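Structure in structure tokens, see below.
Removed from the display is one protein chain of the complex; every other protein chain stays in position.
By written order: A and B. Residues from 1 in each chain.
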Amino acid sequence: MGWFMRRIVQSLIMLWIVVSLVFLSIHFVPGDPVELLLAQDGAAPDPAMVAMVRDQLGLNRPLHEQYIDKMTELLRFDLGTSIVDYSPVATEVSRRLPRTLELIGAAAIISLLIGLPAGVLAARAPKSLFSRGAMLVAGTAQSVPVFVLGTLMVILFAQFLGWLPAGGFVPFSRDPAKHMLLLIMPAATIAIGLSAVVFRITRASMLEVLPLDFIRTARAKGVPARRVVIRHALRNALMPVITVFALQLGGLLAGTVLVETVFNWPGLSGMLVSGVNARDYPVVTGVIVVVAACYIGLNLLVDIIYGLTDPRVRK
Amino acid sequence: MTNVGSELLQVSDLAVSFNSGGDWRNVVRDVNFSVSAGETVAIVGESGSGKSVTSLALTRLLPADVTRVSGEAIFRGQNLFDLTEQQMEKVRGDRISMIFQEPMTSLNPVMTIGAQIAEAISVHRKVSRAEAKEEALAMMERVRIPSARTRFNEFPHQFSGGMRQRVMIAAALACKPDLLIADEPTTALDVTIQAQVIELIKELQAETGMGVIFITHDMGVVAEVADRTLVMYHGDVIETGSTLQIFDRPAKTYTRALLAAVPKLGSMNDAPAPLPYASFDLASGKMTPAPERPDTLRPDEPPLLEVEGATKRFDQPSPVLKRVISRVHAVENVTLTLRRGETLSIVGESGCGKSTTGRVITGLYDYQSGSVKLNGRELRSISAPDRAREIQMIFQDPYASLNPRLRVGEAITEPLRIHGLATREKEQAIAASLLERVGLKAEMASRYPHEFSGGQRQRICVARALVMKPSVIVADEAVSALDVTMKTQIVNLMMDLQQEMGLGFLFISHDMAVVERISHTVAVMYLGEIVEIGPRAAIFGNPAHPYTKRLLSAVPVPDPSLRGQRNPPPVLELNSPVRPRDYQPPERDYIEASPGHFVQVPGPEWA
Partner (left out) sequence: MKQIFSTPSAILLSILVVGALLAPVLPLHDPLAMDVANRFAGPSARHWFGQDEYGRDVFSRLLFALRSAILISGSAALLAAAIGTAIGVAAGYVRGFSEALSLRVMDVILCFPPLLLAMLAATLYGAGPQTLVPVLALVFVPSFTRVAHASVMTVRTMDYVDAVRLMGASTQHILWRTILPAIAGPLFVQFSFVVAMSVVLESGLSYLGLGVLPPEPSLGMMVGAARATFIDEPWLLLAPCLLLTIVIVLLNAFCDHLRHLLDPRRSQN
């Protein structure tokens, strides 16, 4: 129990540090941050405009007051307001976040369903045709940048073959079939690279575990081969797989930016990219804080799973 | 229960080849033997002899894609090599069981030990989970794992090495197999634990009448357990026969070499001073006893090393805050003296602090209290370069003690380079002469460590230790990882060097028989303290402390006619030297049992 509490407290502290850094980042900029934000094409911005935005962002108040204000806002889940259209960032984020998560979730499930069994099979016969072929495919799949893959998929499946719609979004409640159809390509684009990673790490991890002594002991006890692979080998081999998978998912939280752009999937990325282009920094920082929080939460979840499955960790 | 005397396994013309990089290498040739019910057959040999490969071949656990096995192994009327993998799975664990060498890594770390024992039952018998659990508990009690019911749900890392081996035995014998194959089951265990495990196997064998194949490199263990013995060397069976016959009248040269090299406790009873081993020439079969030599000890010269009350404790902080919650009392109030030409051995089991003592004396660890004087000067006040000229160390693991990136010649002369003591040419000359001195060839200086065997690497480490011409050498289990024949050669080398240079050796070891042969003085350590110290004859002939007696009684004696005459020590988990923060070590008194022989007065725990 103590171990779990410690991990949770560590995560909360981490979250606090990250959030503080992000919200203070505006102050790490050389020169006046607001002038920089409002400067377009190198022309100096209107001083009145600058003053108004500074006031609006509360930048004229002492630093510690700003900080405390920001922290209390956050505790109320208030992520600030956009400079551009004064809308609350939190509202828009809460609208878009589920869509991004849906994409990631679908890709995660697909990649586990493909990658895990393939990795286990390849590890059992590492020199076989299947294993070598799969390694080659995985190596290539992993290397293709996700926006290249997405672009090519749109061209192939939407423009040439016309099997799937090119992009866009329909809420599930309104038209479930169309929603799923639109989900397929973006999810598949992510899943291809992710499956490759899962496959490779599963195979590598299994290859590390299979020659270990306790596997030999299990076989010497007469445990049937399938049970040895699943109950003994895989259970030990899964640890690194979980770690790498979680790392990848964390990276995905950002990688979906590209996929969403290619397929016009209205997740967080649209908000983020327009925010960056408009130098709308409350929007940008708001999204980053949410994503970082998700990432920390994900790591905590992984650590808890680790603690539950590997008793040595809890010592 | 099988009829005692009926034949269980008949092995004929067994041969095994491995495929590495496309070439087939024959590692085991022409093995023939049989095992009957109630009988123990030992397969003995050094590393590379093929003994383990033979046992793995019998149970078909070698990797199928790179192994070729030929011959016959008739078990219960069937040739094991003709069975399908499915049929073999039914045999393994049920009719033929195996236990292995490394208890640390041989158990699944994420499965409870109870589940692992119960698994051995449930894959072979149709029983419910509860029934399997009950049987597993019964087995745990049979192998004397205390508090079986509570420990059922614990994990392997919560058990000590000896206990883990018991868990392995429980799982192996749960289905009452006809044949048990034990592959070096006690090699990684302390000598007292080893004695207990051997006793346990013998008991269970007597109960069930099973046959046992016992694989080992230790002739003492062979004498202890085996009715018949196979001696293997480089994949060939050199000699087989009854154990008594093999020990009494060894027919083949290699067997005689092996027996000559095996240290026998009590063989030094009449020798006043340490004695090198007889050297054995494998080619001619001739054994040359060690030449007469005067004792190297020079008692009249000032001592090389004076340690008094040295103490070293390691703090264990809590993971969150920096508070110390407990301490490891690794070295506690150690006092000893080493004179010129003397070999002082420190013996004890794992965790007793002997290695840490060695490291404190060489300066690798700083000591917290007491004094360590090297050639009259306090260790702390000696600068590192000066200290390097006075004391050096040879380590246990020949594979980890040489920098894999340095050529052997460079490794030997590295100290000279660090302190700028020689030119390039001089360096090469020194390396060449040292290599010759330790029994290697000068041209080996340009090769890398991985091209050498363990024994050769240890010789290189000796050369490296000598380059600064120290007066004291600490040998931390320097021969423990070597084969028996190699052990004796390195020991002889060390003793020759001692003769030549008047070196003082601090020999740290757990091998009592080797210690008996080479030491002038012996110190016995337990939980960080010296419990007994004195001249070798006194310690071995007249041990006074209960722990020393325990230790000596557990050493296997390579004389089959003495089998069964020792009483192995009772089951006792080795205590740990970890103490809580506020622990005050008790006051210890020492009495002088005879001149120079000091014994710690045993505390209440030895009652």
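In this section, contacts are C-beta pairs under 8 Å (C-beta built on N, C-alpha and C of every residue); 3 or more make two chains touch, one makes a residue touch a chain.
Please read all numbers here as calculations on a predicted model, not as lab measurements.
Chemist: Report, in label order, the displayed chains that the undisplayed chain touches.
Modeler: Per the touch rule above, the missing chain touches A, B.
Chemist: Which residue from B:19, B:70, B:403 or B:594 sits in contact with the chain not drawn here?
Modeler: Touching the chain that is not displayed is residue B:403.
Chemist: In the full complex, which bits of subunit A touch the chain not displayed? Write them out.
Modeler: 14, 17-18, 21-22, 25-26, 28-29, 33, 36, 139-140, 142-148, 151-152, 155, 159, 250-251, 253-255, 257-258, 261, 272-273, 275-277, 279, 281, 284-285, 287-288, 291-292, 295-296
Chemist: Please identify, in ascending order, the residues of subunit B that touch the omitted chain?
Modeler: Considering the whole complex, subunit B reaches the absent chain at 20-21, 359, 362-364, 383-388, 391-393, 395-397, 400-405, 414-415, 418-419, 450, 461, 464, 468.
Definition applied: only the chains that are shown with their structure count from here on.
Chemist: Mind pulling up the subunit B residues that touch subunit A in the complex?
Modeler: Going through subunit B, the ones touching subunit A are 59, 61, 65, 85-86, 89-94, 97-98, 100, 102, 105-111, 119-120, 123-124, 155, 157, 168, 171-172, 319-320.
Chemist: What residues of subunit A sit close enough to touch subunit B in their complex?
Modeler: Touch residues, subunit A against subunit B: 6, 127, 212-214, 216-225, 227, 231-232, 235-236, 309-312, 315.
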